[in-house]
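The complex appears here without one of its protein chains, the remainder shown in place.
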Amino acid sequence: MRKCSLSNLSAVFDKISENLALYIPVDTNGGAKFEKYESGMVMSEALNTVRSAKDFFFPQIEDVAAFKVEGKNIEVVDTRVIKDDFVIFGARACDVKAFEVLDNVFLSDPVDSYYANRREHGIIFALSCSKPVETCFCNAFGIDCTEPKGDVSMWKTESEMYFKANSEKGEKILALVADLLTDGEEKVVESEKAKTKEVLKKLPLSNLSPDKFGGGKTKEYFDDPAWKSLSESCLGCGTCTFVCPTCQCYDVKDFNTGHGVVRFRCWDSCMYSDFTKMAHGNPRLTQLERFRQRFMHKLVYYPENNNGLFMCVGCGRCLAKCPISMNIVKVMKTLGGKN
Amino acid sequence: MQKISRETLIEKAKELLQNGTVSSVLGWKAGEFSYDVTPATFNSVEELEKDFVYNDFCGANFSKYLVKATIKAEGKILVFLKPCDTYSFNQLLTEHRFNREKVYVVGIPCEGMVDVEAIRKAAGEGIVSVECTNDGLVVDTLYNGKVKLAEQDVLLERCKVCKSKKHVAYDELLGDEGEVIESKRFDEVERLEKMTPDERFAFWQRELSRCIRCNACRDICPACTCEQCVFNNPKSGVENKAAANSFEEKMFHIIRAFHVVGRCTDCGECSRVCPQNIPLHLLNRKFIKDIDNFYGEYQAGAEVGSRAPLVNYTTDDIEASDAVRKGDGENA
Partner (left out) sequence: MNNEALIPQVCVITNVRVDTPDVKTFRVVALDGKKPFVHKPGQCAMISMPGVGEAMISITSSPTNEEYIEFSIKRCGCFTEWIHQAEAGQQITVRGPYGNGFPVDTAFKGQNLVFIAGGIGLAPLRSVINYVRHFPERYGTVDIVYGARSMGDLVYYKEIIDEWCKDSNINVHLTIDREEEGWDGHVGFIPNFVKELNFSTDKTAVLCGPPIMIKFTLEGLKSLGFKETQIFTTLELRMKCAIGKCGRCNIGSKYVCKDGPVFRLDELDELPDEY
């Protein structure tokens, strides 16, 4: 366990950013956001960023390939670039767990090389939560917010930041800033964790459980009449999917630049009316079906294919951001009975 | 705290359901916390008594929901409209977007709705509960204990600069009719007008670069009722789910603002729902201010059937060159 005083944190940032790209959460008009560190930037105190950390590995938009078209001929240009190592500083336990959810999709055969490339070069400094809020329910999905995974785990006290490397990658970065760190006492971190755990017990969603969901429950929930009232006010916007750290559906589109064609992929949302639309019709005609798909995917379909792992990490972003305040907690409570 | 209570509204709804005037009620449904209210249809007194709420968090404007609800509904729908909602209601009627016969409007007073983000900023994160009292809000928090806040300090932006407490449409009114208010809503627009073009460009660049194209602003907007939006239509050539470059990022909002010119009632829903807190209403307000400035004051939705100045040519209309000059903030 190593530590530095919070007043020395900017020196740590400066040192890391001299060597590789460093991203830290900073406050903006739109809430906290990961930005590339430049000297003088101050780390946000916010519990979490408005957008999740999935952007680092699965950005909202990225080029897949480019094409040169001349007459009847086509040339394919591989636009991929090997990324340099970069550090994500301050991702929370929920977002880090979400990487595991995304890994199961993008790193399963055939491997998505865009994602794999970023993932390989991303070094995660995960920060323990000390002040969880009412919308948090990571606990329901077996996540301990005081013990975040990642290459380095971090704990923050009133005056210090504690670091523990979990991987070689993490150790390498800590070695870079070794001069700025001193030995930290395990005891301090333990007491910090204990304090947070007391708060966790008091959270309004502390008893939420996904136990009634999981693989094999399609028939049980698919035709539940409650989907109608749950989905009736859904606007069909993409807010929940876009702020969600585990939503990973995407679209592939071509953009004619005037000099050639760039094929890019971008986030898509199963909540959108055209998501499944084909030349000859649409299998999900109303918002009920689209709404149901999102939650069935998270609570039943995904766990069925991934050894029971749910496609939700309880970060609470959808609770805070849905324009009509409909969210996975209400769905779980309504379908699974009040628990 | 709202002057009118949940109980009064339930009583009214009960009466109208029981005497057969309406068969369903569009109202606000209680959520997990004090503040996460969801629009919902209530079909019985039992449902109302169980989940109906009316408090400082009932910002949602139901007018747009009527477009779809009136198609499905067999009987009349009771809808509670706050003063600003009634402008959207009239505007939608002007555009023939729903059948007025299928709606029974009860106008209700509004003391302004609060913004939970503002409460979080003022009272601290971790809101256990919010109690709306005559004396302001009592916010119970995880880390700061009970915090008292004045509603005025945590109102939604649109309520801080409320333009009207007057109901411009209703079948029945609970409480007072209310008045149009001398509003400060153009102050922020003026501030933007005073910027140099470069500053203004930088301002919008900064704000709009946060957009994630979730379309919540469009989907909540009562002026956006196209059955298929051009941005969803693969055949339009501009259909897109993400901006392919930073130019497009701005174009979506600018095109949308143009499309609702003269129809936007300044209900503020776009900014209320934006997950990235982009002040989208300022684009619309700039247009409203310019229209007032060029053609005389015009409030969309103030009456049913009015012709907006931009679709009502007169020989006195401002010349394009003057419009550009005046639009830059120069008050000739």
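Each chain gets a letter, A and B, in the order it is written, and its residues are counted from 1.
Here is the rule we go by: contacts are C-beta pairs under 8 Å (C-beta built on N, C-alpha and C of every residue); 3 or more make two chains touch, one makes a residue touch a chain.
The structure presented is a predicted model; accordingly, all values stated were derived computationally and were not measured.
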item	value
Visible contact partners (per top-of-document touch definition) of the missing chain	A
Given A:Val42, A:Ala194 or A:Val252, the one touching the chain that is not displayed	A:Val252
Hidden partner chain, touching residue among A:Ser39, A:Asn73 or A:Ser159	A:Asn73
Per the touch definition above, residue among A:Tyr37, A:Phe56, A:Phe89 or A:Phe106 touching the missing chain	A:Phe106
Sites on subunit A contacted by the missing partner chain, in the whole complex	64-65, 67, 69, 72-76, 78, 80, 82, 105-106, 108, 110-114, 116-117, 215, 218, 222, 248-252, 254, 256, 261, 263, 265, 268, 270, 275-280, 283-284, 289, 293, 296-297, 300-302, 304-305
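Simple rule for what comes next: only the chains that are shown with their structure count from here on.
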item	value
Whole-Å gap between the CA centroids of subunit A and subunit B	31
Subunit A contact footprint on subunit B (complex, rising order)	31-33, 36-41, 60, 65, 125-128, 142-143, 206-207, 210, 212-216, 218-220, 232, 234, 239-244, 272-273, 275-278
Subunit A residues within the subunit B interface of the complex	28-31, 33, 47, 50-51, 60-61, 131-134, 199, 202-205, 229, 232-233, 235-239, 241-243, 251, 253, 255, 262, 264, 266-269, 272-274, 319, 321, 323-327, 329-330, 333
